[in-house]
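With one protein chain held back, the other chains of the complex are shown just where they sit.
Order of writing sets the labels: A and B. Residues in every chain begin at 1.
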Amino acid sequence: MTPPSPADARAAAVELRGIAKRFPGTLANDAVDLTVRRGEIHALMGENGAGKSTLMSVLYGMVRPDAGSVRVDGREVAFADPGDALAAGLGMVHQSFKLFDSLTVAENVVYAAEPRRFGLVDRGAARRRVRELAEEHGLAVDPDARVGDLPVGLRQRVEILKLLHRGARTLILDEPTAVLTPTEADALFAVLKSLAAQGRSVILVTHKLREVLEGSDRVTVLRDGRVVAGLVTAETSAAEIAAAMTGRAVELDRVHAPGTPGDVILDVTDLATDGVRDVRLTVRAGEIVGIAGVAGNGQSELVEALAGLRPVSAGRVALLGDDITHASATERRAKGLAYVPEDRHAVGTATAASVADNLAMGHHRTSLSSRGLLAPAAVRGHARRLIERFGIKAASPEVSASSLSGGNLQKLLIGRELAHDASLLLVEQPTRGVDIGAVRNIHDQLIAYRDAGHAVLLVSAELSEIRGLADRVLVMYEGRVTASYEKAAADERTLGLAMAGGGAGSPAAPSPVEVGD
Amino acid sequence: MNHITRTVRSPVAFSVLAGVVIGALFLVGTGADPVAAYGAVLGGSLGADGIGATLTTLTSVLGLALALAVPLRAGLINLGGDGQLVLGGMAAAVTGLYCPLPAPLTVVLALLAGMAAGAGYAALAALCENRFGVPLLVSSLLLSYPAASFASWLARYPLKEPGSSLPQTRQLPDGVALPRFGSSTVTVGLLLVVLAAAAYWFTDRRTAFGYEMRMTGLSSRFAAYAGVERGGLALRLMAVSGALAGLVGAIGVLSFPYRFLDGSLTASGYTWTGLTAALLAGAAPVGTVLASFFFAVLQVGGLSMERTTEVPRELTQVLQAIVIVFLAARLRFPRSPGLTRLFRGRDTEQTPQTPQSPQSPESPQGELA
Partner (left out) sequence: MFFDSDLLMSALRALTPILLAALGGAICERAGVFNIGLDGMMLMGCFTAVATSWFTGSPWLGVLAAALVSAAYSLILAVGAVTLRGDAVVLGIALNLLAVGLTSFLLRTVFGVQGTFDDPSLAGLPLVGGFSPLAYLAWAAVGVAALTLSRHVWGLRLRGVGEASDAAATLGVSPVRYQYGAVLVSGVLCGLAGAQLALGNVTLFSENMTAGRGWIAVVAVMLGRALPLGVLLAALLFGLAEAAGFRLQGLDLPQQATDAAPYVVTLGALFLTTARRRRRTPSPAPARPSPPPSSPSTSTSTSAGAVS
């Protein structure tokens, strides 16, 4: 696919006009116009719920708009499915990768566009093609490696190679740096810039201000389904963009007052589990310890091991002085542990059950039953109390949890776990996919929980959340805790560096740091 | 949410109707009159002559349906019902034949022995899953065959009735039998099974254990995360399941002809009938009773249908299976404004996704009680 000549660099690669899309109960896109020029890196910004995903779904043929038109290279198109979009030269890298883990890189890249020989896949040609593309665009990766074994940064490269193999002229990247270290993100942007220089266009769907300012040419901001700003990056500022996204002058990074730590509640020594080793940390009563780090560096595994959902291969975990290293999840909860998991739909709740049943879990053998017999009135009362206390918007306690919105389901989950009044609360990604009003509420609840004398271990991919809530911040990198900072010292640059594996400016492999008091 | 509209539009109602309609088509295809045939089914099973047979059949069907429903409620499938049934019957026969205690005590012991044998064997299948990772679906099924073979061998060799050409044990001593109701074939076994159903209902709805059972069925990952010990739960549920299947076997042996006859317990295929009843009801307690009754009616009615219309009784089996096919596909009546207006309800449809996980299918929670 030959890239277009510089002469039509100003021409529109993709044009969306007047896109409208309504879902039951909400107008996701309202008369949205978006023009992306050739050779341009265009950032599409907005908060959760602003309409970015819907707009891209329309562009990519996954959703039909109620009104409006889509033009690619000047021609009006109507995609029936992503296959059509691909054929027209559009390519999307989704936030959760669409890769086949058990197949090789080459097989993933050429899937559904295979070089053939007599009906069989020409493996040699596939390998050659991957190598050519990798070299041309600076995306080195081994064609014969099994994709499931690759680290996240390389998996993303495979996704991009997939699109380039099909001659995509416009690439759409959805939150691409959510899973990358700052260094990997820089490398990605270098690739994107070179793609743009070749005349391709890039649409960057993101909410990360810094990257937008450093990497994009123009920015379109959505809010509540409408375009509220179309800016040229070089001529705008972080504050202006943030204000457009939220509609008000935003106090970026609200920081809460620190807690007053008391006794040690959680004591972890030399812990090892899958992909995690040599972890030492303590959490005291009345303190929030935050774990920062790019997703995939062992945070999830560590928390699961602490919660009793993953076996520990070495080390010791003590809760309130008792050794729980090999205790079951049941035993840990009985000792005083509560856990808000990352996956609220499949793990944290049973969406097919009623709200009341979901809220009862964990309490069903303690406060809601006597001698094994459940008291239905108690279950209902418990549900009503929690619904009110946490502002869960549900028609009644009897409705199915599947009818709750993501934010409300998260409130249900957090409410239930907080209600255990456990000495230790493990919480992962507490505000992912939650709207801004609810985020405030959840943060306030967590602070209140800490101030009531409990210990909280917080894992979050949002640096601002960690910096705002945590009294101490640990950084995990490649399965170990590599740095520890007091609240005052935990600024974004220092943390970013540590998250990327550097520390005190040194690129050498970090040694495990003694953390805790 | 209007209860009547919800029930009428439920997948269960649609499936049953589909089964009846397709059955009628088969009948027409073989030249019979559907109305007469279905009439014969109902008359033959619910009339004065047939109600006894229906209740006797119900004893086995409901017992086995409960045996399958209990683990199904937590998303576990026990396909080893036949093996547990047969072992239970054999244990009861052995106890009945050799226990020196007075007859009434022997009967009680025989029932308990049957339940214990079934429970133990079913627990074995659960152990296969817990310790060896062999899926319960497969382990329970595979274990079923050796159990049947073992019981068959016992009936044909060591315990065989001397002088008889049939593969059967000696007849149980006088008095070692379940009391009957009048001159019918219905025994006290029916009461036992109904009692079991009541116990199931109570446990499911009002105990913490029942709650854990239901939540595991709806989302096993959620239950595990929240501290419900899956292995222990599976073991206990399978033990109960096997005990119920063994109970049905014991009841069978303690009823006419008061002996263990190789193959007789499994000949009528009640294990599969019980499974379909449990599936139809989504393992819900009240629903399981209703579905069992429905299928017992079909089974007994099928015989009288054959007598009066010469349509083969296997048609009722076909009907049963078709109901389950439609239910599995989760079809339902489309929204009809007229129907809604008629009942003045506002439907809030929820369609919980059934994830396709082979190891432990999330239990299809039906809409009956």
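In this text, a contact is a pair of C-beta atoms (placed from the backbone, for glycine too) under 8 Å apart; a residue touches a chain by one contact, two chains touch by 3 or more.
Computed from a predicted structure; not experimentally measured.
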Contacting the left-out chain in the complete assembly, out of A:S201, A:S400 or A:Q429: A:Q429
Selected from A:E342, A:D357, A:E417 or A:E465 as touching the chain missing from the view: A:E342
Absent-chain contact - pick from A:R38, A:K52 or A:R218: A:K52
Residue in contact with the excluded chain [from B:C99, B:L112 or B:V138]: B:V138
In chain A, positions touching the absent partner: 23-26, 28, 48-54, 56-57, 60, 62-63, 81-83, 86-87, 92, 94-103, 107, 111-114, 116, 119-121, 152, 155, 162, 174-175, 178-179, 205, 273-274, 295-296, 300-301, 304, 309-311, 313, 342-343, 346-347, 405-406, 429, 432-433, 461
Contacts of chain B with the absent chain, listed as residue ranges: 26, 30, 77, 128, 132-135, 137-139, 141-143, 145-146, 149-150, 152-153, 156-157, 221, 224-225, 272, 275-276, 279, 312, 314-318, 320-322, 324-325, 327-331, 353-354, 356, 358, 361, 364
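Keep in mind that, in the parts below, only the chains that are shown with their structure count from here on.
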Averaged-CA centre spacing for the pair chain B and chain A, given as whole angstrom: 47
Complex contact set, residues of chain A against chain B: 307-309, 328-330, 332-334, 339, 341, 346-353, 357, 360-362, 364-365, 368-369, 372-374, 376, 399-400, 402-403
Sites on chain B touched by chain A in the complex: 205-212, 214-215, 218-219, 221-229, 348, 350, 352-353, 362, 365
